[in-house]
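Written out below as C-alpha cells is the structure these notes cover.
Heads up, one of the protein chains got dropped from this complex, but the rest are sitting where they should.
As written, the chain order gives the labels A and B, with residue 1 at the start of each chain.
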Amino acid sequence: MEHVEYQTVHSGKTPVEWAIRKGQFKEGLSAGVEVVEIQSGDFSFHVFPTRGMGVWQAKLGEKRIGWDSPVRNPVHPAFVNAKSRNGLGWLDGFNELMCRCGLSFNGPPGQDEKMASSIESDLTLHGKVANIPAHSVKFIADENGEIGVSGIVDETTLFGPQLQLTSRITMKLGEKSFTIRDQITNLGSASTELEILYHTNFGSPILEEGAKLTIPASQVVPNSPRSAEDVQEYRTYLAPTQGYTEQVYFMEPLADANGNSVALLESRSGDYGVSLEFKKEQLPCFSQWKCTQALQDGYVTGFEPGTNFPNFKSFERAQGRVIDLQPGATYDVELTLAVHPNSKEVTSVRDRIAKIQGDSTPEICPQPVSPYSSIR
Amino acid sequence: MEHVEYQTVHSGKTPVEWAIRKGQFKEGLSAGVEVVEIQSGDFSFHVFPTRGMGVWQAKLGEKRIGWDSPVRNPVHPAFVNAKSRNGLGWLDGFNELMCRCGLSFNGPPGQDEKMASSIESDLTLHGKVANIPAHSVKFIADENGEIGVSGIVDETTLFGPQLQLTSRITMKLGEKSFTIRDQITNLGSASTELEILYHTNFGSPILEEGAKLTIPASQVVPNSPRSAEDVQEYRTYLAPTQGYTEQVYFMEPLADANGNSVALLESRSGDYGVSLEFKKEQLPCFSQWKCTQALQDGYVTGFEPGTNFPNFKSFERAQGRVIDLQPGATYDVELTLAVHPNSKEVTSVRDRIAKIQGDSTPEICPQPVSPYSSIR
Partner (left out) sequence: MEHVEYQTVHSGKTPVEWAIRKGQFKEGLSAGVEVVEIQSGDFSFHVFPTRGMGVWQAKLGEKRIGWDSPVRNPVHPAFVNAKSRNGLGWLDGFNELMCRCGLSFNGPPGQDEKMASSIESDLTLHGKVANIPAHSVKFIADENGEIGVSGIVDETTLFGPQLQLTSRITMKLGEKSFTIRDQITNLGSASTELEILYHTNFGSPILEEGAKLTIPASQVVPNSPRSAEDVQEYRTYLAPTQGYTEQVYFMEPLADANGNSVALLESRSGDYGVSLEFKKEQLPCFSQWKCTQALQDGYVTGFEPGTNFPNFKSFERAQGRVIDLQPGATYDVELTLAVHPNSKEVTSVRDRIAKIQGDSTPEICPQPVSPYSSIR
C-alpha cells in the first residue's frame, strides 16, 4: 500500500511538539479515504472523516493501538455494499480501532418486522453510520491546549430516520489519550429509534496470551452456548488460536460517583494497558468480544460500550434497550481511550476499577439468559 | 456543508449579465458531485450531471424553487444503494427540484414476474437513471441567446435494456424559465420497455397553507384510500402538518391546440407561482404528490408528468402505459419550468389553463379506480 502524503494544517511546539495533518489515500479500495492525524509528542491518533468519523488507530512511540484485520487497508464506503454477503457486507470495511455501530440500528442483519415502514425494516449488520462520510470537517486547536477534529455525519432519508451525528474527537496536548464527544440529534418531527455502540478493537501487541480485561460489573452473561463454554475465564485471553470461534460476553458495568465506568485491557505482565472510559448512563450496555483467532485472520478483542447489546434490534426493543429519541432531542456520548505504558499507570487504573467494584463481585451467568441474550 | 467553488466557463453581459459556472462538491455524501449553474440576470438554475442530469434547484433573486429534503445535501450515486431499505434506497439520494424516474422502470420496488429475464425483473424504487452520472457534458451558449448544459446518460447492460438519455437543459437569456429537452434512444437491436416520469418538487416558500394547484384535466383519481379521504380538496395544500401521510392523485391532463398542457402551483395570495409545461402526447399521465408533512421531514408537493403513473410496472404494463420503444427509436420529451413572480403573471397562466379546461370540469373519482390506481 502506498504511503499517504500528509499535509500539516496546524502545528506548534509547546508544551510538546504537536501537529494536525490531513491526507488522502489514493489507491485500491482506499482511494478517496481522507485521514486526519492528531499528534502530540509521541502520541497520535488517526481519524477517518470518510468512514463516519471512525478512529483508525492510535500510536504511542512505536506501539500501535489497533488491530490487524484481514481487511488490510482502509476501505472507502463506496466499496462497502452492506447488502452483500447476506447483509454482512459491513465486514468488508471493518478494520478500525473504533467504529460506531448505528445510528438507526446495529446488531445482525434481518427484517425487523416490528417497523411499520419497509424503509426502516431492512437491517444490515451494524448499521450505516460507519460508512457515511462526514461533512463540515473542522480542525480544532484551541487556546486550552486541546487539538483534534470534528465532523458531521448525516444518516437521514425521506420517510425514515433523520439522525445526525456531530462528532468531536480531541486530545489534550501532552496527554496519551483522546476523547470522543458525540452528539446524535433527531432532526425529524417525530421520535425515532436510536442504537449506538462503540466497537473499540485491540489486537497485538497488547492483546496476547494472558492479557486481561478488568471492568467493574454486576453481571456477566455469555451471548451464546459457545460463549458459555469459557464464561469463567472471560477476563483472560488466549494466544492466537487457529480455528477459535468468537465469544461474546454481555455485562452490566458499574460506575463511580460521577457515573463513569472504565474498562482496562492489560498485557500479561501488566506493564502495558489501554483503557476505555465511558459514562454508564449514556452507554449502559458493555459487550466484550473475544476473537482470539489466528493472527492472519484478525486476532482481536472488542470493547463495545453501547446503548444496547448487539442483538437483533427487535429483541433489544423488547428488552427496552432501544432509545426513542424525541424530535429535536440530542443524545450525548463521551468516551475516552487512554494508553498506559507502564506498570504504575496500569496499576492505577486497575485500582480505580477495584474501587468502583468495591465489595461486590460480578454475577457470572453460566448460560445465556434473558434479558441479555437472544440466543438460548 | 462547505461552499462549492464555482469556475466560470462562459459569461456575457447582453442582454443581461449571464454566466455558466461549474463546481464540484468535496465533502461528505456529496463528494464528487458536479454541479453546473446557469444564470441569467437574477434567475438561475443548477444541474447535476453526476445525478443523471437532474435539476437541483432554481432561484429568482433570493427565492429558491426547490424543497428541503431530509436528505440535506446532494448525494453522489456511489452512496445510493438502490437495493437497500427493501428496494427503497433511492430515497437516500432524493432532494432535487427535478429528477427523472426511469428509464427502464419506475414506481415501487418488487419482482416484475412478467419479464422473461431476471436481469430486468429486479425493480427498485423509481429506477436507475437519477443515479447514473452523465458523460459528454457540454456547455451551451449559442448565438440565439440560449444557454445551458447537455449530457448523455447510459442506462445499458449486457442482455438487458440499452436506453440512452441525451438531455439538453437550457434557458433563454433574460427569461425566468428553463426547458428540458430529452431524447431517450433504444440502442439495442430489439424493442425495449420505457417508463419515464419527471419528479418535479416544490416546497417552501411557494408551497404553503392555501397554496393551490391548477391544471387542466378530465379525470382526477386518488391512488389509494388514504388519498381518497381528501380528494375533493386535491387542489389546495395544507400547512406543514406533523404526522401527515402522503396523498397522490392521478390525472388525465388536457392540452391546448398545440398539445401543450401546463400545471401551476401558486401561493395562497396568488402573487407568486411556478408552472410546469409539458406535451400531453409525450407525457400523458400526471401525478400530483401531496406531502405536506412537517417542514423538517420534507414539506413538498410533486408535479409528476410521465409516460405512466408510478404504480408497479406490471400494473402499468397491463394498462398499456409502458412504452415499447423500437430498436433505434427515440422518445422525445420537452418540458418547461417557469417562475411567475407576481399576480399578473400568475393570473395569466391561470387564465391560460382555464381556456384549456374550457367548459369541461374534471371528473373527480371519490375512490381509487381502474385503470388508474393499482390499490383498491
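In this text, contacts are C-beta pairs under 8 Å (C-beta built on N, C-alpha and C of every residue); 3 or more make two chains touch, one makes a residue touch a chain.
No experiment lies behind these values; they were computed from the predicted model shown.
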TODO: Pick out which of A:N86, A:Q232, A:N342 or A:S360 touches the chain that's been left out of the picture.
DONE: A:N86
Task: Identified contact with the non-displayed chain, of B:V4, B:L60, B:A78 or B:I196 - done: B:A78
- [ ] Determine which one of B:M98, B:A134 or B:L213 touches the chain that has been left out.
- [x] B:A134
Open item on the list: If I consider the whole complex, including the chain that's not displayed, which of A:A31, A:I140 or A:A190 touches that chain?
Closed with: A:A31
Open item on the list: Contact with the hidden chain only, please: which subunit A residues?
Closed with: 1-2, 27-31, 69-73, 76, 78-79, 81, 83-88, 91-92, 94, 242-243, 293-298
Open item on the list: In the complete complex, the non-displayed chain touches which residues of subunit B?
Closed with: 32, 77-78, 81-83, 118-122, 124, 132-137, 152-154, 156-160, 162, 187-190, 327
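What we mean here is this: only the chains that are shown with their structure count from here on.
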Task: Geometric centre distance via CA averages, subunit B-subunit A, whole Å - done: 42
